[in-house]
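Shown below is the structure under consideration.
Left out: one protein chain. Kept in place: all the others.
So that you can tell them apart, the chains are marked A and B in the order they are listed, and the count of residues begins at 1 in each.
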Amino acid sequence: MNSLEKTLFQELDSIPLVDSHSHIDPRQPASRTIADLLGYHYYTELVHSAGMPREEIEEAKLADRDKVRRLFTRLHEIEHTIQWSWFLDIAQDLLDLPRESIDAEHWEVCFERSVERMKQPDWTELVLRESKVERIFLTNDFDDPLDDFDTFRYVPCLRTDDLVFHLHLARNRVRLASASGTAISSLGDVHKAIGTLFHHFKSCGAKACAISLPPWFTPHRVAVDDAATSASWKRILSEDESATEEDRRRVAYWIFWRLAEYCLEFRLPFDLMIGVNRRVYPGGVHQGQDLYDSRWSMIQYSELFNAFPNLKFPISVLASVSNQELVDYAWIFPNVLPHGHWWYSNTPGFIEHDLRARLDAVPRNKLLGYYSDAYKLEFILPKFRMYKRILARVLAQSVCIDRGKSETFAVELGTQILRSNVDSHFLENT
Amino acid sequence: MNSLEKTLFQELDSIPLVDSHSHIDPRQPASRTIADLLGYHYYTELVHSAGMPREEIEEAKLADRDKVRRLFTRLHEIEHTIQWSWFLDIAQDLLDLPRESIDAEHWEVCFERSVERMKQPDWTELVLRESKVERIFLTNDFDDPLDDFDTFRYVPCLRTDDLVFHLHLARNRVRLASASGTAISSLGDVHKAIGTLFHHFKSCGAKACAISLPPWFTPHRVAVDDAATSASWKRILSEDESATEEDRRRVAYWIFWRLAEYCLEFRLPFDLMIGVNRRVYPGGVHQGQDLYDSRWSMIQYSELFNAFPNLKFPISVLASVSNQELVDYAWIFPNVLPHGHWWYSNTPGFIEHDLRARLDAVPRNKLLGYYSDAYKLEFILPKFRMYKRILARVLAQSVCIDRGKSETFAVELGTQILRSNVDSHFLENT
Partner (left out) sequence: MNSLEKTLFQELDSIPLVDSHSHIDPRQPASRTIADLLGYHYYTELVHSAGMPREEIEEAKLADRDKVRRLFTRLHEIEHTIQWSWFLDIAQDLLDLPRESIDAEHWEVCFERSVERMKQPDWTELVLRESKVERIFLTNDFDDPLDDFDTFRYVPCLRTDDLVFHLHLARNRVRLASASGTAISSLGDVHKAIGTLFHHFKSCGAKACAISLPPWFTPHRVAVDDAATSASWKRILSEDESATEEDRRRVAYWIFWRLAEYCLEFRLPFDLMIGVNRRVYPGGVHQGQDLYDSRWSMIQYSELFNAFPNLKFPISVLASVSNQELVDYAWIFPNVLPHGHWWYSNTPGFIEHDLRARLDAVPRNKLLGYYSDAYKLEFILPKFRMYKRILARVLAQSVCIDRGKSETFAVELGTQILRSNVDSHFLENT
């Protein structure tokens, strides 16, 4: 880091954050031991990739201590990776363990320290304070209770994958009936029930509706009373798990379009996370089975973007080869907003390449910089830090050096990207 | 910029240019006020993307002064972008306004200054001189008059999109009949009429034939007397706007192949600009509605490249993910030439990545570095300057440092890329 990058990083590092996408459980947001940290799928799947059998990693009833010891026998295989650097940051900054000391030989010291620190009653507060994070978006199932946590700090967000892709399963229709208090028989019932969910989420402070989408998904306008969809729905009701792909997709498109209508009505940004194929490697560890086919195009969403000019679409793409399309669709469509650096593109090489492209050509009020995607609070610190370092580097090179802007300008721009745009698009405007 | 880059830039910056692709109107090549500059679709579409309704931007009969004031209420949203840096360069270098002073508060000074300077009788000459540009290629409709401007300075170029894609519209057939003096009934008439156009353009000094192509386009050899195309043409004549996609595409491929034959006969490079989908966002501002689907391949053109080994194909691609294919097809096919950095790939991050790949592996006599694509003369200066800076950087790193070549070597190579290859492929060889 040169001195300009350092200065920019220090300024950016002082900004209080709002994390616009996470998988935090608000009832148990922080870890209890480093077993919770090392249980993050990035570690389990990489350790598995490096050669540890899934059965060893996921052995039932394995005590936290034994799990940590076991994982450390392979973690040296990923000690050069960005994912491991997140763990080292946590160990050093939150657990006061020197990063050089974290290895298979010293796993026990590390484990003990985590037990001791994480059981302190103020651990969660300490982590939040050190991470400088004020509010954190959740990923709530449609039937999650929203009344047993602080919904200011932990912002509800309606996750809709189950509604769009898995309502052919009877158990999900039962869940929907229960959550909405509506018997689910006709598509009209589904429509009404989803409306009830939106009303409920909105009244509990929800600030977004989110969904992850496979590469083949190409949403199109389907009328509420579309006869073909009704026919498909009837077949689905009788066939459940054996429903045809065709019927399931027809219903998926119908429900997706209803979701967009409700998002507009309830003024919730519709957070699209595009590109994932589920269970490509069924033999993988929990949450380490999904991959993708990068052959899709933003043009598949053009009918949607045109149909809802007043609905905001924060968009995450899985692969860096999709980033230029994201940049260019955000450059042209007022309602398309590039959102963070997701999953397989959340590594420094891709972030730098992709961020530079966004800073070259997307209006500054549309850049939603980063979210943690974290399952445990502790990861917010190192992930955002990684991003802020890259943001400082790209601002220094592209904005200050190449385009001659001042440090002050770069810090203001970085602040907007890191924080203010999250406020204006998700919090204030909904 | 380190000192090597600076030296290289200064050398490259002194080279008199030929701009091998623009949309300049030779009868009104320069701007009359900064409203003409800010009317460039890059500004109107980005300001629209940032939130200004199209109706405000394109309000009928809006005076230049009012348009500028209005746009400036949003232009701060793009002040970090490369597109805005072009405007600042113009303001500073051509209008003598300090770039720090260009903002919503000072728009009026800027506007007044532009009125005053641009009305000077030598404004066009001054812009050309400052830009160091000697000749500029145009994009002429097939029925453009070519006798009312200086065709040495403004080089005619036959743009053929209308012929290939829009001859199903009666009005275009009328235009073709009128321009060629040939009644258009059979495909044979079309063939003859296009030959007349080529003869006319060539005799007026045309140096290229150009076309922009959608991602699905896959040209193939079609015989002049192909029966299926004749049948399609007959249906098109009676159906006009309601002609089927299938008939239109069949005729498009037939005409495209005839164009390639004429290009060969008349020794005109066939300038292919590949990858654009038109009107993806019909609600966008003028020229701010087109996007793309990056899922196409250069392999779609292999039959064409094989069929015309003696015809040069300068090729522009819309997205950086197509650049490696362009590099590699140019590496293998003698008649494929990488041409400039087009539109959505004309931003520094992509130019640097793409240019480096071209410099690693494409023969030096085939690298057609850059064209402005400008609608107004003033943009030639900042756009070429942006490119020259990146060219200096890539030459410094890849050629001088990594491959140990001298400064002199790098300057000669840069000169060839910037200028000499335009001469040899477009001007001398045709």
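The definition used in the following text is that contacts are C-beta pairs under 8 Å (C-beta built on N, C-alpha and C of every residue); 3 or more make two chains touch, one makes a residue touch a chain.
Keep in mind that this is a model prediction, so the values were computed, not measured.
Annotation: of A:I82, A:L126, A:C204 or A:L427, A:I82 touches the absent chain (contact as defined above). Between the chain not shown and the residues B:T124, B:T151 or B:S398, the one that touches is B:S398.
For the options B:L359, B:L381 or B:A396, the residue in contact with the chain missing from this view is B:L359. Not every partner is drawn; the one left out touches chain B at residues 295-299, 302, 305-306, 309, 321, 324-325, 327-334, 353, 356-357, 359-366, 398-399, 401-405, 409, 413.
Although one chain is not shown, part of chain A still touches it, namely residues 1, 45-46, 48-51, 77-83, 85, 99, 277, 280-284, 288-295, 319-321, 344-345, 347-350, 353, 389.
Keep this in mind: only the chains that are shown with their structure count from here on.
If you average the Cα atoms of chain A and of chain B, the two centres end up 39 Å apart.
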